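There's a structure below that I have some questions on.
Then we have subunit A:
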Amino acid sequence: MGLESPFVPYLATLKTAIQLTPDIKLLNVELEDPDIRANFDYKPGQFALLSAFGEGEAPFGIVSLSLQKDGLEFAVRRIGTVTRALQELEPGDTLGVRGPFGNCFPLEDYVRKNIIVIGGGIGMAPLRPVINRILERRNDYKELLIINGARTPQDLVFQPEFPAWMKAPGTKLELTVDRGDEDWKGRVALVPDVVKELAPSPDSAIAIICGPPIMIRFTLARLRDLGFKDNQIVTTLEAKMKCGLGKCARCNLGEKYVCQDGPVFTLEQISQFLEQP
Partner candidate 1 sequence: MKSEYQPKVIGFLCNWCSYAGADMAGTSRMRYPQNIRIIRVPCSGRVDPLFVVKCFQRGADGVLVSGCHPGDCHYTEGNYHTRRRFALLREFLDYLGIAKERMRVEWVSASEGQKFADLLSDFTAELAGLGPRSKILDG
Partner candidate 2 sequence: MDKELIQQIRDKARNLLEEGTVEGVIGYERASDGVTSRPLFVYNPSDTERLIYDETCAHNLVKYLLDKKGKKMAVVVKPCDSRAINLLLNEGQIERDNVFIIGVGCPGMVETNWNHKSETLQAKCRTCQLSKPVVYDFLAGGEIERQAEEETYSDITEEEAKSVATRRGFWLEQFGHCIRCYACRQVCPGCYCPVCFAERLDPLWLGIRIAPEENDMWQTIRSFHLAGRCIGCNECERVCPVGIPLSLLNRKLEKDVKELFAFQAGLDPEEKPPFATFKKEEVMEFEK
């Protein structure tokens, strides 16, 4: 017995920490062991557990696209003690990483489809690698519509990437905020209303959404109004997780463990859960 324990994280070093919004930081971490680094293969939608030693561990979606391209990145919103400790880390500090865990967005299945990505607040985090994968393989997919909402303009998460997203061929980025400010010239509207306004066609389309429960609830209703079927709507679920291994029995919804069977599910799959989120 030794370091094989599935509860012992890989050690990693914080490379950079960029303040994305007043309460969200983008952490770029590098696994210390080169062998582990070489084999840490992850896909859009998967998550990892980050350790701030002395506080504990919490799950985060991996927001980078691939290890080769951007290393390993996480968008951490300050929400409790672990996230606060993670945000307080300085470049060069050590943290722990366990993962990657969970399933992923089956982007191969969406080839030659129109993709609508709808994210609210920190809900954009797991969607970022989805967008970047589609842009990387732009010819594989048809139209890409990104609807990104936040409470205020400052809270829009991946702003440095917006120009690239806007410039990409066949791609539209629609931004909206709940409350504008003096400089904001864009939309002031709730995400579900923007969905209604833009009315994307359900024909040969997949909607991928992530955001706060209330946004998801009303967005789903709008998408259904537009004719989207439950198997055309994909989301990633949030749940209380501790182990990531299906052992601590914390994150189940009915007989499904979000950490193992998810976190990515179609609405059709979710509707068949015994216990609804």
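Picked so that all candidates are chains of the complex that A comes from, given by their letters.
The rule is simple: contacts are C-beta pairs under 8 Å (C-beta built on N, C-alpha and C of every residue); 3 or more make two chains touch, one makes a residue touch a chain; residues count from 1.
It should be emphasised that the depicted structure is a prediction, and the values quoted were computed from it without experimental measurement.
Candidates 1 or 2 all belong to this complex, yet only 2 touches subunit A.
Interface residues of subunit A, counted against candidate 2 in their complex, comprise 80-81, 84.
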